[in-house]
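The structure follows.
Of the protein chains in this complex, all but one are displayed in their positions.
On to chain A.
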Amino acid sequence: MYRFRFIFRKIEIKYIRNASSAVEGNVSCTNTSTELVDNQQNALTKADTSKRIDLTAISKILRPGAVSSMYVNKSDILQQLLKLGVELYKLEKDPEGMKFILTLKFEDIKDTIIFLKELGVETQQIGYIITKNPLLLKESLDDLKVRINYLQYKKFTPEMITRIIENNPVWLTHSTKEIDDRLGFFQKTFSLTANNVRALATQCPRLITYQMDKVKLNLFVLKEEMGFNDVEIKKILLNKPNLFKNSQVRLLKTFEYLHNTMKIPLETIVREPEVLSCREKRLKERHSFLAKLGRDQYDPKQPNYVALTTLIKEDDVVFSTEVAKSSVQTFNNFLKSI
């Protein structure tokens, strides 16, 4: 299979190159596709002699953009999606999705798009949503309305709903029951109030539809391996929900460096949970630089205190001049010395 893939790539690269050198850009669409089909048939020695082969079926082994650039001039739906700013070459990655979209007419999806627009979603965001989740167009309008009604019933304000839909393209493909289960899970596990749940869903909508196993795993890591208590975990969740989407290995590595090497107490980490989202490598580089300069002082009660958030947030220039009171050149040389 790998060899075929290689052959396809070669052919495809050749054609795209030809096509994209705009001077001789009139290698016609149909021509390219039949040639490709020919090659594919030779390679796979298919019994089927008809020249019409559905290109979406082999889109995975073609260069991204190959299928959509062959269809875009003929297909109305693709042109309309293009106007919305949908990245068509990304849609191709899922052959089923592309196949489904090519069978659509613009009339079919018009209502869904108007519906999204009425919810206050920006046009660019509609394009983004469809790029990320083309199967949203498969959902019936009534279902979507029910799902929005559910949110309204749960006292989400219109701004919250807009933010949720803009930030999490897959939210609307989840049924009401699923979403209810997920919200219930968070409320129960972290003993949140209704307001907390709404704040959480608005702040990080993707966490709600994230794989629950991973959230549970991270909860375990925070609770059993790092030793935070329930109240502290709740604080961390509400302050920095994204942490629960990180891989548990990375989380633990960062924590170990913070707690064992930098001697940061747990209370400080709870107060500034964004330090846990920093990579261990970055933390190591910066801490060892400060340690070399004798500036690694993270206790707010003593002079020359370095705040953890400023330590990790700023870029290298600001960090080396403002925080470490040194120069970028020194910092770069230091990076080469470790």
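The criterion applied here is as follows: contacts are C-beta pairs under 8 Å (C-beta built on N, C-alpha and C of every residue); 3 or more make two chains touch, one makes a residue touch a chain; residues count from 1.
In this section, contacts and distances are computed from a predicted model.
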item	value
Among "Ubiquitin-related modifier 1", "Ribosomal protein L22", "Alpha-1,3-glucosyltransferase" or "Pseudouridine synthase II N-terminal domain-containing protein", the UniProt name of the subunit that does not appear here	"Pseudouridine synthase II N-terminal domain-containing protein"
Among A:Ile61, A:Leu84, A:Leu135 or A:Leu266, the residue in touch with the chain that has been omitted	A:Leu84
For chain A, residues in touch with the removed chain	9, 13, 16, 19-20, 22-23, 25-26, 28-29, 63-65, 68-70, 72-74, 78-80, 82-90, 106, 110, 113-114, 117, 123, 281, 316, 332, 335-336, 338
